[in-house]
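Removed: one protein chain of the complex. Kept in place: all other protein chains.
Residue numbering begins at 1 within each chain, and the chains themselves are lettered A, B and C in the order written.
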Amino acid sequence: MGGYIVRRSLLSIPLLLVISFLTFALSHLSPLDPAEAVLQAQGVPRITEELIAATKAELGMDRPFLVRYADWLVSSLKLDFGSSYVTGKPVWSLLGPAFANTLKLTLISVVAIIVMSIALGVLCALREGKWTDKSVRGVSFLLTAMPSYWLAALLIWYFSVKLDWLPTSGMDSYLSYVLPVIVLTINYAGIYFRVVRSSMLSQLNEDYVLYGRACGLPERNITMRLLRNSMQVAVSVFGMAIPILLGSTVVVENVFAWPGLGTLTVNAILGRDFPIIQAYVLILAAAFVLFNTVSDVINAALNPKLRKEL
Amino acid sequence: MSKTWSTGLIAFIVSIVVLAGCSSGGKEGTGGASDSGGGADPVQELVYASAKDINDMNPHLYPGSMPAQGIVYESLVENTKDGIRPLLAESWDISEDGTVYTFHLRKDVTFHDGEPFNAEAVKLNIEAVLRNAEKHTWIKLSAKIKEVTAAGEHTVELKLTEPYYPALVEMSMTRPFVFISPKDFIGGETKDGVSGYHGTGPYKLAEHKTEQYAVFEANEHYWGGAPKIRKITSKVLPAGETTYLALQKGEVNFVFTDDRGADSIDVEAMNQLASSGKYQVVRSEPMNTKMIVANSSRADSPVSETAVREAIWHAVDRETISKSIFSGTETAAETLFSSNVNYADVKLEHRSYDLDAARKLLEDAGWSLESGEVRTKAGSPLSMKLYYDVNSSSQKTQAELIQSTVKKIGMQLELIGEESSSIANRRSTGDYDLLFNQTWGLAYDPQSTIAAFASETSYYHTTSGIARAEELYRKIDEVMVSRDEASRQALYADILTIVHEEAVFIPLTNGSVTVVAPAGLQGIAFKQTQFELPFERMYFE
Amino acid sequence: MNIFRNVWKDKLAFLSMSVVAAIVIVGLFAPVFAPHDPNEANMELRFASASWEYWLGNDHLGRCILSRIIYGIRPSVLWVFVALAASAAIGAAVGFLAGYFRGRTDAVLMRICDVMLSFPGYVMSLAVVGILGAGLDNILIAFVLMKWAWFARVIRTSVMQYAEADYVRFSRAIGTGHIAIMAKHVVPVSLPDIAVASSSAFGSMILQISGFSFLGLGIQAPHAEWGMMLNEAREVMFSRPGLMLAPGLAIVIVVSAVNFLSDALQTALDPKLMKSGKKRQEQAAAASARLEGREVA
Partner (left out) sequence: MAANVLEVSHLHIWDSHTGRTIVPDSSFQVKEGGCLAIVGESGSGKSVTCRAVMRLNKNGVRHSGDVLFKGVNLGELPEKEMRKWRGKRLCMIMQNGMRAFDPSRVIGAQCRETLAQHYDWSRSDIEAAVIGAMERVMLKEPASIMNKHPHQLSGGMLQRVMIALAIALEPDLIIADEPTTALDAISQYEVVEQLLRLREDLGCSMIFVSHDLGVVRKVADEVMVMKDGEIVEKGTSEAIFSEARHPYTRYLVGSKQALSRHFNRIMGGEAVAHR
């Protein structure tokens, strides 16, 4: 097992290198000269050739591409992603708090998603083909088909305006979490509960269920067995939910004015603040790789067959 | 072993996540700004909605929010309705030849950090700005200052390389010639950032949570007397409808037209708020003119033809725009400057909304409608690009309306929404056919706006393609140095006539600054620019 | 063809199919179905409510909302479909090569896919749009760039099953060319899998692209697009909430129809897969793999 973890982790290193390179190269695909982008982003009213040249030298942009890449990579490892073009502040000082805010939203949502999908998935699997199963699936289909911003708007309209129970936006108190979490949960639980349901169903025909019943075990115990075993499929899926959600809260953050990564990045994109975009992409891609590795390792732990493949 | 291990892992992850959730929730509950919303009790506090974060408050650079910088920092003089008035300088003398400005500073001013505001501080600040001159080329004064000297504890001398008539106006602008405590300089400079944001203004920055809010507290030692409004919070609310809700619920209690000229809530919503009795809506007198700028120098585009520009002018239904899009809050503008602007009361022929006239103009200019819906001339279609600020819904609506009307005269407009900074860039590089813009406001009109006609960063590309460009630039140069009122008036009349005849600035409406404030707020006033508001004069009864 | 017969039998699936087909036809022949010019402004009808002439009322420029919804099908559904088809085609090509030839080809191609898949798709689309600039075309490009690898993965898995089938081995043994084998034996049998994979990604792509338009990164005015219409409606959301209804429902209807259809396709394929418990478990794993394609906007 230890060997597997080492091998799997080693595999992700070249992957991370490729990702970091692409991320870095990405900003050079822009039709806009980075130095010009810096000046524009700073809102300098007049941009001259000399100013561009001076800015280039100042930012070290006159050095060869690969040198800059290496430099950026090394400092990135120390969470030093350079300075924002727009504000001149270190990128991490902007990204860090935003990341924390998005992480809070994401983690709470993931918990809600997990709880909801397990509850619904188990319910539907145990009542497969019955009215409950059909209606839950039908409703979840409709809910997942709703654009999140539309759903958010409806919820704001009802809970914040009509009932005046919850704040409309921002991140001021516990209550601020309620609506964004609900929107994310509805959108994702509708998908994830299907995974739980189908993996429960795949377990339902297993002999251990029959044997358990034949031994006179109550349904509660049987359900626990089912749950424990179907979770093995679900655990890797849920593991990936965290990075997926981290990267997909953009629209929800936009609607709820959540001071998180999505808001920061959309602004960075509109303001062509490349260091922030780079850091954002790098961090999320790294999170993806990390969680992928972890979920592979977990899978391997659960299923010894997989270990040999590597 | 692996099975129990996995179960344990799930439990572990879940518990971590739950813990994280709880702890974060707890923190938010105690440390948040939830109590900052205006309640029923009229506390002396304003929370205004802002589409963007206040950003870097360094007053010698440009990313910061202008309304925020305006209450923290001050300039030596102030541009008011009645001309240039004292601010940090009590008085000033200008030498005979117009090259030496001597400012006598107020003696009772300190920076927010307690540092004295004196000649030395002024010198350090202006010199720091000048050392970063390449970023300030738009403000001509920055290239004309030869030397700053402290002639005494409270006397500063500004030596110019040549006389420059708008010098005081440029000294009055929100940036860059404003003053920050020299203690906040990093290595004697401000161009690479500052360590604090201590100005001399009526408010000081107390707390800033990026992308969330910024809190400004009243400066108790303000030389003009401590302001009555004790606390001003700038809350980031990116979307219009959220702002409306937040106003309704009291999460914010103040909204104003932002520095880009965009209102965060639409007129209808404002009226609803006003009719609820909780809010009042206050509008300034017309401050500027919103317009479409045509790039006359773009030879390969139809927009370089006067007839085409005139046709567009005729195809804009200003009355409808004013009535429907702005619900009458902005009036139709027939000329670049409304007649209440200095020197702008010039007799110019109005081009009314008249599609037939537009068609005739195009027909006469050789643009014929042969087949399809778009006119052509020598094989090329009558098609242009119109850029608008993606964050301004009214610009977008106007653009769509205009696009739909010009279609009737056989003209095709392609609409492109971009960030305001990108549009500013297009204006200075000449990479556009048509774009939305506005004049700079009462403090700057007409002199700064007209000076900008010749400026490469501004409207050079707009004006350089017209037949009488040389004459125009010559007259602009003359008017800047002319010291005789009558000839100045004549020159301005000529200039305005030329750009009007060439139809390069197609006016739309006269814009104003709108404020939505709690019903009980008194003393709501405006400055001469659309970029700032005098919060220090406001109070609750 | 059996699959399609099964889908036919399922009433809900039949309904979904009809809805999707109707929408596609209406979108393709938008000029025929739309009662008005979608871009014609008429300020006198600004925010007018539904009437006999304008069934769904008028928007902030007095344009016919129904016509805009109908024309909006093109970017919101049809162009998304084109992007989907393009990424599925690229993915299928790569998947076929990798799954059929195995060995080194497979390893190299899958490594590339790994790299592509290790980027969070939504984040990357956002970044690509940010760098190339806003616009529907750039979003579609970003989607094709980000999605093909996922298709390649799914299709490879499906091809691998069939490429090892006896008849394929037999064909190989008697010296039939690779291309002939693929065309004759591999492509036809994996088409249903491609259909299932594409249909399951379709709904989420529609959602995501309308989400981009909603953020103002998508299609440019005045062209009608559902996400864009919602964005426009959002500004008057609380004074005229009705405007949010039509485009929102249009999205919900299309996406749920597509999802139901995808589900029906999957179940139609199931009898083959569901016979043994073991296969079913594999299916659950496959479902979870598919899930990544179904990120939500």
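Methods note: a residue touches a chain if its C-beta (ideal position, glycine included) is under 8 Å from a C-beta of that chain, and two chains touch if they have at least 3 such contacts.
Quick caveat: nothing in here was measured; it's all calculated off a predicted structure.
Participant: Touching the absent chain in the whole complex: find that residue among A:Gly2, A:Pro64 or A:Gly216.
Facilitator: Within the whole complex, the residue contacting the unshown chain is A:Gly216.
Participant: What chain A residues would touch the chain not displayed?
Facilitator: 128-129, 205-208, 210-218, 221, 225, 228-229, 232
Basically, only the chains that are shown with their structure count from here on.
Participant: Going by average Cα coordinates, which chain is farthest removed from chain C?
Facilitator: Of all the other chains, the one whose centre lies farthest from chain C is B.
Participant: As a quick test, compute the distance in whole Å between the mean CA positions of chain A and chain C.
Facilitator: 21
Participant: Indicate the whole-number Å distance between the mean C-alpha point of chain A and the mean C-alpha point of chain B.
Facilitator: 37
Participant: So which stretches of chain B touch two or more other chains?
Facilitator: Each of 239, 241, 245, 248, 390 in chain B touches at least two other chains.
Participant: For chain C, give me the residues that contact two or more of the other chains.
Facilitator: 234, 237-238
Participant: Across the complex, what residues on chain B touch chain C?
Facilitator: Within the complex, chain B touches chain C at residues 239-241, 244-245, 248, 266, 268-269, 272, 317, 320, 323-325, 390-391, 393, 396-397, 399-401, 403-405, 407, 414-418.
Participant: Could you pull out which chain A residues touch chain B in their complex?
Facilitator: 39-48, 50-51, 54, 86-89, 94, 97-98, 103-104, 107-108, 110-111, 114, 153, 156, 160-161, 164, 167-174, 176-177, 228, 231-232, 235, 239, 254-257, 259, 263-264, 267, 270-272, 298, 301-302, 304
Participant: In the complex of these two chains, what residues of chain C are touching chain B?
Facilitator: 39-41, 43, 46, 60-61, 134, 216, 220-222, 232, 234-239
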